[in-house]
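For this depiction, one protein chain was excluded, whereas all remaining protein chains were kept in their positions.
Letters A and B mark the chains as written, and numbering starts fresh at 1 in each.
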Amino acid sequence: MTMAEWALLVLLGALSLASALGLLLSRNAVYAALFLVLNFSVGAVIYLLFNAPFLAVTQVAVYAGAIMVLFVFVIMLLGAERLAPAENPPGLAYQRPLAIILAVALLAVAAWALLSGAQIEPSPSVAPRPDSSPQAMGMWLFGPYLLPLQVVALLLLAAMVGALVLSRKS
Amino acid sequence: MPALLEITLKSTALVFVLLTSFAYLSLVERKFIARLQARIGPNRAGPFGLLQPVADGLKLIFKESITPAQVDKPMYFLAPVLVVVPSLILFAVIPVGKGPLFQLASDLNVGALYVVAVMGIAVYGITLAGWSSNNKYAVLAGLRASAQVISYELGMGFAIVAVVLMASSLSLADIVAAQYPGEYGGILGWFIFRQPVAAAIFVVAAFAETMRAPFDLVEAEQELTAGFMTEYSGMKFALFFMGEYVKMIAVSALFTTFFLGGWSGPFVNELPALSVVYFTIKVVVCLLAFIWVRASLPRVRYDKLMGMGWKVLLPISIENVLATALLIALGVPGFK
Partner (left out) sequence: MQLASSKLRWFLAMADFVPVFILVLLSTGLALLVLLISVLFGPRRRAQNATKLMPYESGMRPIGVAQRRLPVRFYLIAVLFILFDIEVVFFYPWAAAFRALGWYGFANMLIFAALLLVGYVWLWRKGALEWESVDKS
């Protein structure tokens, strides 16, 4: 990779981290949601770095566009934007130690991957570039990945049922 | 890097053209509606009122920009920016003429999906404008607007899928090429003739997406005053105005590209500059239709609007996609 490529990668990583921190530190839930939108968008640009434009645009359309709209709606729906988080919510006491353990585990895996000398730098000029065009995506989705695709359809169906059941007063 | 410089220059030119078109579109709208209502319209500022947009702009610049006490300040200022930016960046993938000189990223191989993604992002500006204003009208209008926009986005998304099916490509340049020169000869190659249902769905969704009459419920004066813009004044208001008009132009340009053969027309091979003229004429016709509809149709009721989005547009657009696929698989002439 050239210097420019490294600089771009570092810059995007920093942006991604900063938006994630912004999300965690926002006192107002609407701002937190917007930081998450920013985070998803930076993620989309990182997908572009890995030559996956279809995934990048999908990330923006589905995550930044659709799912976060739901988040914003739900925050506004509950009037939750101004609520101060409860200090020690009952029933969630186990979450903090669990989060710490998981974070340490993740860091350990990342460190192991770095130290074990796994090849982290692809050789871009030599490796053949996989075809990432939408046409190729279509051939894969309806070829080798047909079963997962139909499972997704089932999942969406289940989600539809769930959404309606949850939104009703029972 | 000369390529970078070239792109920057073209983008700057594009933004300037769009700003000028926005200013004059507002005048054209007032003049045209005035004529339809047997009035004259603005005619005092300059010959035929041609300086009216300048006067309006200057007036807004020198207006006091009031920031009400109850607003959520950062978001209140961010919201108009979030409305304008998506409308402008839609143009990145639209080929406004033949040849690379008139195109920015129109050969992007995910162009059509990019359009859908950017349209989705546009919801935040209006929702947050309403929310940050902390005004009951504005909050309700912002929510109504975003619910309306996302409901019609689905219909529009499936209408574009039908176009992609016809062109076998998501690139907008390829979509134009698929309609021209066309083995079916000239104007009949346009997708409005080969995909009339998709075109109709796109038009209806376009009105809802731009929140124009008859779907301008978010600024239904009788119940919501000025909707999510109620608390905005001065140039902050101007940004919303700009966002709405630029989006109108963008949607017209998209309709031209998807259904009216884009920049194609006679003699474009001999004289490529002609293609920009054809494109402009087609976009202007679409814009005039927008205004004409505003002058002619009454506003619909909100529950009818949502019902139409979910119960009419969505199923018809999905069926249209499947029917188009069937016709292509059967190899019907015009669908090969």
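Note that a contact is a pair of C-beta atoms (placed from the backbone, for glycine too) under 8 Å apart; a residue touches a chain by one contact, two chains touch by 3 or more.
Nothing here was measured: the structure is a model prediction, and the numbers come from that model.
For the chain excluded from display, the touched partners among the shown chains of the whole complex are A, B. Remark: the omitted chain is touched by one listed residue; of B:V139, B:V268 or B:I316 this is B:V139. Between the chain not shown and the residues B:E29, B:D56 or B:E153, the one that touches is B:E153. The set of chain B residues touching the chain not shown comprises 1-4, 7-8, 10-12, 14-15, 19, 61-70, 77, 80-81, 84-85, 88-89, 91-93, 104-105, 107-109, 112-114, 116, 120, 131, 133-139, 143, 147, 150-151, 153-154, 157-158, 161-162, 164-165, 168-170, 225, 230-231, 234-236, 238-239, 242, 302-303, 306-307, 310-311, 314-315, 318, 321-322, 325-326, 328-329.
By the touch criterion stated above, the residues of chain A touching the omitted chain are 1-2, 4-5, 8, 45, 48-49, 51-54, 56, 58, 61-62, 65-67, 69-70, 73-74, 76-79, 81-82, 124-125, 129, 132-139, 141-142, 146, 149-150, 152-154, 156-157, 159-161, 163-164, 167-169.
The working rule: only the chains that are shown with their structure count from here on.
The mean-CA centres of chain A and chain B are about 29 angstrom from one another, to the nearest whole unit.
Of all residues in chain A, only 28, 30-31, 34, 37, 53-54, 56-58, 60-61, 64-66, 68-69, 72-73, 76, 133-135 touch chain B in the complex they form. Interface residues of chain B facing chain A in the complex, by the touch rule stated above, are 72, 74-75, 108-110, 113-114, 116-121, 123-124, 127-128, 131, 139, 143, 146, 150, 168-170.
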